[in-house]
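Left out: one protein chain. Kept in place: all the others.
Let's look at chain A:
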Amino acid sequence: MKVLVCIKQVPDMESRFKANSSGNWYDEADLAFRMNEYDEYAVEQAVQLREQLGDAADVTVLSIGPDRVVEALKKALAMGCDRGVHVQDPAVSLKDPWQIASIIATYAKDKGFDLIFTGMQSQDRASAQVGVAVAEQLGYSCATTLVGFSFADGVVTAKRELEGGLKGVVKLRTPALVTCQLGLNVPRYPTLPNIMKAKKKEIQAIPVVDILKEEALAATASVYPPARKGGGIVLEGDLNDMASQLIGILKEKTAVVR
């Protein structure tokens, strides 16, 4: 059983963001990068499947981006993936989801992966397109937004999250691709011995030009901060001062605090 997990590295969302000088993405200076939250669930699920199947399974983790993404790959290897693939692309942020999907699909095409895991979306771009587009380009069956996953006899049973707490259960035959939602599992922390072991695992480097075959279908016109709605009161400073100011405001503006 061959398994592929696709991961992205994204900035910490609590950072302060500003547009870059070309106005087509955010400025990456001073940002700390980490594995996309949704992808951590994808890696964990792939590793759990590997544990279920033992050495009959082999898990490849792939990431596209500049050299910094090797850190995310190393984390996935330390979590239990078998091998890594780094598609080297310093300009990854300017590619549209269709191109990203085509890069993955071109890589995966002749490799015979039975199952592909991705996050349901990235935290920065949040298009929620790449996983499904990979499945379409490869002709795989696909289910998105998984909060439950099981695998037996070549069939995936997937619990999809719908709205308001409702879930939908579907069965898919392999080859299949699934996109993972928050809460699917509890991603493990890499242990020190596993971090050491991961250092010996192979990370294959592929220059993006070797496997990018598609033009972009959409283009970013501009990136800018949202207009401040304003109006809201901002309280800063001493804790007790703020607490009494807040209570004053609530007494005046709401009928429920007296």
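Annotations
Simple rule for what comes next: a residue touches a chain if its C-beta (ideal position, glycine included) is under 8 Å from a C-beta of that chain, and two chains touch if they have at least 3 such contacts; residues count from 1.
Just so it is clear, contacts and distances are computed from a predicted model.
Missing chain, UniProt protein name: "Electron transfer flavoprotein subunit alpha", from among "Carbohydrate ABC transporter ATP-binding protein (CUT1 family)", "Electron transfer flavoprotein subunit alpha", "NADH-quinone oxidoreductase subunit H" or "WD40 repeat domain-containing protein". Considering the full assembly, A:223 is the residue among A:1, A:53, A:206 or A:223 that touches the omitted chain.
Think of the hidden chain as still there; on chain A it touches residues 11, 13-14, 16-19, 26, 96-98, 120-121, 123-129, 132-133, 136-137, 141-145, 157, 159-173, 176, 182-183, 186, 215-226, 228-229, 231-236, 239-240, 242-244, 246-247, 249-250, 253-257.
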